[in-house]
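The complex appears here without one of its protein chains, the remainder shown in place.
When the chains are written out, they are named A, B and C in that same order, and each has its own residue count from 1.
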């Protein structure tokens, strides 16, 4: 098919079908646009790079982008999930032949709510130190343990879970990866109160919960590898996204907003403020330019080292923007609450910046990753890397 | 003796003897004030805290300070060497009973030039990895190796040398500490050109040089311990001293000088400059206050964690002052040389700041030391700590 | 006459405050007060008064201990370390402005006084009170402890005026740092001129030193528990404090916390001795302590990782307090400017 033919087909299909859909409000949980998404999926537009067998059309990246552009022009969601749908990509790559046909179509249509069950109180930066156990039983596994920093667990149907299935293997080698059904006795979800006084995350207490045989992804004991692809995926998405103010509209115009705040505060003529505001906006702009260049270089087949820098860059931007907003507001920043939205924003940003600098791997871990994977600097000696995990924990 | 009696005695002695002396120009090499210093030594004032057997008077710290104050009032040098003379203190504590009486009086009188032979090209931060060897021979040792970052080696009579005497011991345990005679065949001193285009340091190539038996300090293989006391001593002196501009006079008035430069440059009314200048001066002042408080707390018998912070603090001060001076000068900072003294200062400072942030243990090493010795944070696992040094180097 | 304590007496005072706060102002107490309307623990304040702390700056003639800024600073380090909401800063300032029975009641912990600096002293830039013919009208913004004050003092260049409780309404503000309550005072009523403006600078300097002590103490405490966590918490088979990333942050923070302590104590000593470097020292404390505290609290959260992103962990309480202190009485930008002005005046 030529590019023109493709474009014509998508445009025609959209003209025939797209009538608008309710907006998506949450990243997690069931998608209110499910009906529309199912239509997109069935038409083969949800993941056009995927093979036809899996609802795709086997398009090249270039042609898939044509589809995406058509959808974007129409304001219609649902395509490009072969790039953006973490759950579906993971399932497609690693789910068992029994489970894959059950779950993939639902994921593409947003019909099932999902959450991540990775971190534990004792395994944050050192994710491979998880102690949640999955023990083999008739027809599947029984799971017991505790997970933290889970988003949307209270409305999820499945959790992508890592649990230890082999305690005699070294820490990275005894882990398996599952789609665990969340709606069962034995899975207890409690909200986690954040420093911002919000609760976007949960703790999940798992007590003898059951996972059917076919819900294992990848090989038994091969969970660390599955996890790595899922994490790399998440990181590349994360650097891109600004995570500052509460309102999505504000995020989109981050630069103008800071300038505007300085003007409102009557401080835009202050030379010190001008330097500070300029620097924050510059960092934000540089991060966008880096990301854009990285994508272009990937497009040209050049390897790009920039992709992994986005999250680290964003962390500096957010913390510094919190500082500058506070500087701009002066005494007003002492306040909070709905009557003081500018103060609320400055304070929220100052605290929520840790979501980026700690969440999904701290800045420190991120620098390790960049140093080792991008700059090829040697790893630190890891004392517990090659030791049976049961021996590691016995030694504490 | 009462404080008053002591004060009277010192004052009288100074009145009878002090007629001025040539100023000291270099930290290393023979002291031009040797004649006067010998007189101070013989009168018991050079190291008044030391026992009478070693030219001292066994005074308390409080009384010794009375002596120091009297000398300071008269403008006479030479006392307080029990606090300030690295060489004499090291020799008194560790030299052999044969060598000590030969060397200590000369050191107190500044009659012998000294230098430090610690670092090697392959052993900078990791000083215990030295490969200079001292092999046992009839009547002493034969030494071969290379040392760097030596000040005053070209005019020194002795070098305080660490060399490896046992290759089968772990790295820290096979090192011995010597006073090596410098004026002999086999010791070749070459100037080292610094990034500032000065040469205050030497490389020392040692080829089968001889050290007499009695010049060993401490025990054979116990050199690391001797070194630690000498280094701790150096560090506490170093944090105190500002190491910025070339001229001593300028150093003494560091704060006023930066303010003055801003005024000269016509930028003292610039709000951004004012913030920057204020911050540098503040850091300098805080460092002085920290040092003063540390000394006071030591006086009160409280343990003080502050002493070791001085060098790290000074490193930040110097680098930032280099930046601010450059900012103040603008295009003028592009220049160097005697016709552009302000530019020369700014550029010199910007480069020479590394003397503090690298020399005598990099900032990074210094942070390790503070973290481990002051804050009691655990050491990193050291892969080569308990291995025979010969095995360590064979493994490279 | 200011009393001068020996080193041992100071240590004893400090220890007694520390013990009291450890007992009565533990984290659970702080959190309980955060959820109350006034944020005030009357019983603890009485206990502090019994220790002589409320009246420490009140002269002995009025039932106080007649101590000076040096001892105040030391006590404030404890107050700050414990995140206590006790109205110490207000009380210390008031002690320098009140005499007679009011001073006596202040020392006894029976009178809580909020101080509103006006005119050139108005760090909020938003207060506006008109005083004439024995009456005052207007608003004094962001006044510490206003919500529990029995008396308000309007401190301007032309004099200090006392406003009785009946003549003002205190509107508690929805503060981000719930351990330090602020209120807008809406004043409309008679005032009493109690002294002329010449005492204001000295009194507010005492407040600045008190705040600096609070900041130094807070910085040190958040560093201490962060370092302790770094010693205990294990990841990758090692204590996280053995990793340079954490260890080096801790070393840098130690420099910050020690510098804050030096700055606060130096300002106290200069103020006590009326030293030549008084203005320089006060301005230095005005920003160095605030900056150090913010940095220690900020990096303290980062060093903890995820656990400190929870409401239940105390690290963010210190960050909130650090942020509020960094605004109170003028921000760091303001005090750096004052600092360089003082240097210019000296040179």
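Note that contacts are C-beta pairs under 8 Å (C-beta built on N, C-alpha and C of every residue); 3 or more make two chains touch, one makes a residue touch a chain.
Please read all numbers here as calculations on a predicted model, not as lab measurements.
Asks: According to the contact rule at the top, which chains on display are touched by the left-out chain?
Replies: Every shown chain touched by the left-out chain: A, B, C.
Asks: Looking at the whole complex, which of B:144, B:305 or B:364 touches the chain that is not displayed?
Replies: Of these options, the touching residue for the absent chain is B:364.
Asks: Just name the one of B:3, B:42 or B:126 that touches the chain not displayed here.
Replies: B:126
Asks: May I ask which residue of A:97, A:138 or A:376 touches the chain that does not appear here?
Replies: A:376
Asks: Of B:36, B:283 or B:354, which sits in contact with the chain we cannot see?
Replies: B:354
Asks: If the missing chain were put back, which residues of chain C would it touch?
Replies: 243-245, 248
Asks: Suppose we count only contacts with the excluded chain; which residues of chain A make the list?
Replies: Here the touching residues of chain A are 255-256, 259-260, 268, 271, 274-275, 277-279, 281-283, 285-287, 289-290, 292-293, 300, 305-306, 309, 312-313, 364, 366-368, 370-372, 374-381.
Asks: Against the chain that's been left off, what residues of chain B make contact? List them.
Replies: Residues 119, 121, 123-126, 129, 148-149, 192-195, 197, 272, 319, 326-327, 330-331, 333-337, 339-340, 343, 347, 350-351, 354-355, 357-359, 362-364, 367, 382-385, 392, 396 of chain B touch the chain absent from view.
One rule holds for everything that comes next: only the chains that are shown with their structure count from here on.
Asks: Let me spell it out: compute each chain's centre from its C-alpha atoms, then which one is farthest from chain B's centre?
Replies: A
Asks: Any idea how many Å lie between the Cα centroids of chain A and chain B?
Replies: Chain centres of chain A and chain B, defined by C-alpha means, are spaced 53 Å apart.
Asks: So what's the Cα centroid distance for chain B and chain C, whole Å?
Replies: 41
Asks: What is the distance in Å between the mean C-alpha positions of chain A and chain C?
Replies: That gives a centre separation of 42 Å.
Asks: Of all residues in chain C, which are in touch with two or more distinct other chains?
Replies: 238, 243, 246, 333
Asks: For chain B, what residues touch not just one other chain but two or more?
Replies: Residues 271, 275, 381 of chain B each touch two or more of the other chains.
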